[in-house]
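What follows is a set of notes on a single structure, which appears directly below.
In this view, the complex is presented without one of its protein chains, the others remaining in place.
The block that comes next holds chain A.
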Amino acid sequence: MSAQLIENMLQALVAGLLVGAIYGLMCVGLALIFGIMRVINFAQGDFMMLGMYAAFYLVLGLATQLGLTGGITPYIGILLTGPFLFVVGYAIHGFLISQVSGTRSARLEGEGHYAQLILTLGIALVIQNGALIAFGSQLISIRTPLSASAWTIPLLDGDVMLFVNKARGVAALISVATIVALTVLIGRSRLGKALRASADNPDAATFMGIDVARAHRVAFGLGVAVTAIAGGLLATNLPFHPFVGIDYVIVMYAGVVLGGMGSIGGAFWGGMTIGLVQQLSTLILPTQLQNTAIFVVFLLIVFFRPQGFFGRVAERT
């Protein structure tokens, strides 16, 4: 194998791992909402888009108002997007989504899934068009000083040079750190256990003294916040516009299903798989077929392992 071919393959692999980490984080946000709380949310991509704009303006604000222009400033802005979108998600759930989910879902047809589908599609349209009016349709992206520089890693006595874009590298690290923090929160903390108990059996959770409606709002807000942070990280490399959410909501559902519903770690690996397939497919396929490649792999995995990577068969009794 020629050094050039090895270099191309390794470069695609690295690109896949880096973008896969961000996709993984994005999927984890949806996994909280769809996998754990069992709410269908088709506006998740649009919450991500809101996260991108929020991060864009927060970063801009930090630079123009506070004069912060260092390499880490954009990442501070992006992480601040989390609390901001948490409040948005918490409020939207309280006013709208709670009507068709949680304790109410038992009384609705199909556990409220039909109503959730229609309601969140409506929310998606409102957010998209609202964003179009507020932000306009031009492509923008979050500029980071790090985007223009790369770490170079020489391999095989310098025959192969691997370039790792610094902005992407830092974004991937932040993704992984966020997921670790979230896994600990959901797996170990009292709040996390209360969220899982509320999703598992709302009546019994009420008998324990848990405010189930609030637990659902918090979970929704957390899921939105996590996906919004992923959106902000993605926006450091990707120009975006008010309709960018549509492409990614598909990635997110595919990732959550691949990972096995209800598993945070699984959703991360699901997103990672999609990132890898997308980047590696560019080695042999034209760019336009990237998304096709994702779906071929998705169908293959779902065909051979319908419960996903981490899903347990018959998890719920």
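Worth pointing out:
Everything that follows uses one rule, which is that a residue touches a chain if its C-beta (ideal position, glycine included) is under 8 Å from a C-beta of that chain, and two chains touch if they have at least 3 such contacts; residues count from 1.
By definition in this document, contacts and distances are computed from a predicted model.
Its record in UniProt calls the unshown chain "ABC transporter ATP-binding protein", which is the match among "Quinol oxidase subunit 1", "ABC transporter ATP-binding protein", "5-oxoprolinase subunit PxpB" or "Isoquinoline 1-oxidoreductase, alpha subunit".
The hidden chain makes contact, of the residues A:A205, A:L233 or A:V277, with A:A205. In the complete complex, the residue from A:A194, A:M252, A:V277 or A:A293 that touches the missing chain is A:A194. In the full complex, chain A touches the hidden chain at residues 190, 193-194, 196-197, 200-201, 203-212, 262, 315-317.
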